[in-house]
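Note that one protein chain of the assembly has been removed; the remaining protein chains are unaltered in position.
Order of writing sets the labels: A and B. Residues in every chain begin at 1.
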Amino acid sequence: MAPYIARRLLLTVPLLIVVSFVTFLLIRLSPMDPAEVVLQAQETPQITEELLAQTREELGMNDPFLLQYANWLMSCFRLDFGESYVSGQPVWSLIGPAFANTLSLTLISSVFIIVLSTLLGVVSALREGSLADKSTRGLSFFLTAIPSYGLASVLIWLLAVKLDWLPTSGMDSAASFVLPVAVIAVNYVGIYFRTVRSSVLSNKNEEYVLYARASGLSERAVTMRILRNSLQVAVAIFGMSIPIILGSTVVIENVFAWPGLGRLSVKAILSRDFPIIQAYVLIVAVAFVVINTVSDIVNAAINPKLRSERA
Amino acid sequence: MRRKRTLARTLMTLTLSLTLIAGCSAGENAGSGNNASAGNNAGAGEASARSKTSLTYASAKDINDMNPHLYTGSMPAQGIVYESLVENTKEGIKPLLAESWDISADGKTYTFHLRQGVTFHDGEPFNAEAVKANFEAVLANGEKHAWIKLSTKIASVEAKDEYTVVLTLTDTYYPALVELSMTRPFVFISPKDFKEGGTKDGVNGFHGTGPYKLTKHEPEQHAVFEANESYWGGAPTIKTITSKVLPAGETTFLALQKGEVDFVFTDDRGADSIDIGAMNQLVESGDYQLVRSEPMNTKMIVANTSKEGNPAAETAVREAIWHAIDREAISEAIFAGTEKPADRLFSENVNYADVELSKREYDLERAKTLLDEAGWTLGAGDPVRKKNGAELAMKLYYDSNSSSQKTQAEFIQSTLSELGAKLELIGEESSSIASRRASGDYDLLFNQTWGLAYDPQSTITAFTTASSYLHATSGIEQAEELYQKIDEVMVSTDGEARKALYADIMRIVHDEAVFIPLTNGSVTVVAPAELKGIAFKQTQFELPFERMGY
């Protein structure tokens, strides 16, 4: 196991470096001159050539490209992502708490997604072709086809306004989690449940099931075996879904006024607050890589076969 | 296994029923107004029981940096925390932190006698030294405050004794007191909050002298203001005001219906977070009242006359746009008659604005003729007019938090496209639009005049300051003349001369069609039905929360 982890980590480090480089590059690709954007954001009255040149110098834009990157990377390590153009506050003071809020929403949603999709997947696979199976699949197609903001509006109206059970928006109490988690879960359960289902189905047709049956094991025991193998898929989903949800809570956060990364980043885009956009891309991409690595390692620990294959 | 199966079945039933409900609700909703409002009553009733002394208002933006000497903070929030020396009211300038003042005969020396016994929220005394320190902190950041002419005309600020401040100007400047009354920058923060002896690099705290103190701020979530029990004007009745950040539109509307927020008002950039229809619906439910101020400002489209390659830098194009806007339709359809069409930058009831100006009617033929004569011609089969190979295409920026601006923009876009002019619409946060206005990176943008307290003198001063309308005015032919007249009018001491100068100034920008008026806007408040004392100030940027109560 240890060599596998070592090898996996060795792959991760260069990946992280490249990811950070791409993020750095992205902002440089902007058609706008960063110096000009900075001056604009400071509401500088008259942007002159000299002022531009001076700002470029201050921003270190005249340094060799790689040096700029290295400087930027070092400051990122210190969690220094610069200051927001709009509010003048350090980017980390805005993005740090937002990241925590998004992460908690993501983790809680993932737990629900795993539990629900495993349950539904296993049940409909074991009863393949039954009415329950068919209707669950049909329903899943329907639910995954609803735009999440539409579903969110209806749920808020129904459960928060009409029935007065839950808050409409914000992140004030545990009850605030219910609706956003429900909407995220509905969207993703429909997808992951099918993954679990097809995994159970293909397990059902594996040779070991035939052998087990042939050797006289009870149907119950056979089922347990199938389930145990299928659970590996559930674990894999867990690892994959966290980073994906982390990146895609944007819409949900904006509907529910969730003080997270998605809301922050959309506001930043609409106010051309580039330091925040850059920090957002970097942080989520790094989280994505790290979580993927961890989940690969966990998967390998559960399923030794993967160790040799994947490395 | 058995249990699992039941659970799965329960889940399936649950999801299924949810979908059914979701499906039905859309249809059911139309007819069931009663039903919905019954739910609301419960929500709002509960809200009022628990919060007889509190208000929670929704805002699309965070209160941001509350430093009163910079411009990123929310003005309504700054308005209840900080105070100025004098106050601008309907009846003229009234005392606030200064109890009285004397103006020297040459109009250059102002002696303020400060209110005694006032303290900042941190217990520091408000005295002449504090006033001096604050003025100096503002002046140390001169460039930022250039839009407020007074900041360029202060020769010295002296603390004569504990409660007397002498302000000496370089010139006679008639709007001095008006500018001292503004929400920022000449307001006072405890000198203890200064960073490195000033405020331009930030402050350590937000202690003003106002009726409310900021007690809690979760960025991008909410901010809580508690009543200042030792407020010199008496403790306000509303004890807690919470500012909650909510996206404009349905999220805010739903929160209002539920009673999670119970107050919304037109924000400092003139955007309403819910549209007229939604407001009316809330009022119909019986839980809310809608209070609208008298018209306060003129909503308009500002053209950038100094940007190269901007077709709207040409007078004829601006005039054509002016003629192409059906203000009646905007007023009737988009604002349901609540805002009246505006034909001029300053309506006649604004000081000095009772000037004869030609009226530009909604007239598409006229607009076409103007464009044709200016050389913007429509080639056969072309959708867009061209002149010397350049397309008649412009970018119009609007506040993404304002649904009415978006609708107006789309409406204007469609009329202009009939004329062969292409308008690209770009929605951005208001801060971004402000920075575009300052740097001149726009063709056209939505804006509004600054309101009763500021019109016309400050708005006109802003024609000359880069952070405001310099880019909009500097491209016109008579720009030099305009700026000269503006300089003259501000230092003029003779009433008649001043009137004539203002008339000239207004005529120049009107003839050049720099500011294309749309409607006369007012401040709208949606508040709990039982809230009393809802009033307005002479400025659209603040609300007198301290006068409200249940």
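What we mean here is this: a residue touches a chain if its C-beta (ideal position, glycine included) is under 8 Å from a C-beta of that chain, and two chains touch if they have at least 3 such contacts.
Throughout what follows, contacts and distances are computed from a predicted model.
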| item | value |
| --- | --- |
| Listed names "Fe-S cluster assembly ATPase SufC", "ATP-binding protein", "Menaquinol:cytochrome c reductase iron-sulfur subunit" or "ABC transporter permease subunit", with the criterion being the UniProt name of the chain not displayed | "ABC transporter permease subunit" |
| Touching residue (missing chain; options A:A2, A:L29 or A:L131) | A:L29 |
| Per the touch definition above, residue among B:P95, B:G249, B:G533 or B:G549 touching the missing chain | B:G249 |
| Selected from A:Q68, A:S93, A:Q232 or A:S248 as touching the chain missing from the view | A:S248 |
| Touch list for subunit A against the chain that is not drawn | 15, 18-19, 22-23, 26-27, 29-31, 137, 141-142, 144-150, 153, 157, 188, 191-192, 194-195, 198-199, 201-202, 205, 237, 240-241, 243-244, 246-248, 250-251, 254, 265-266, 268-270, 274, 277, 280-281, 284-285, 288-289, 292 |
| Subunit B residues that touch the omitted chain in the full complex | 26-27, 29-30, 36, 249-250, 253, 275, 277-278, 281, 326, 329, 332-333, 400, 403, 406-407, 409-411, 413-415, 417, 424-427 |
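Methods note: only the chains that are shown with their structure count from here on.
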| item | value |
| --- | --- |
| Interchain centroid distance [CA atoms averaged], subunit A/subunit B, Å | 37 |
| Contacting residues of subunit A [partner subunit B, same complex] | 36, 39-47, 85-89, 93-94, 97-98, 116, 119-120, 122-123, 132, 135-136, 139, 142-143, 151, 153-158, 160-164, 167-171, 186, 220, 223, 254-257, 259, 263-264, 267, 270-272 |
| Touching residues on subunit B, where the partner in the complex is subunit A | 1, 4-5, 7-9, 11-12, 15-16, 18-19, 21-22, 25-26, 29, 35-36, 39-40, 42-43, 62, 64-65, 70-72, 143-144, 146, 202, 218-222, 244-247, 250-251, 254-255, 257-258, 260, 400, 427-429, 431-432, 434-436, 438-441, 465-467, 470 |
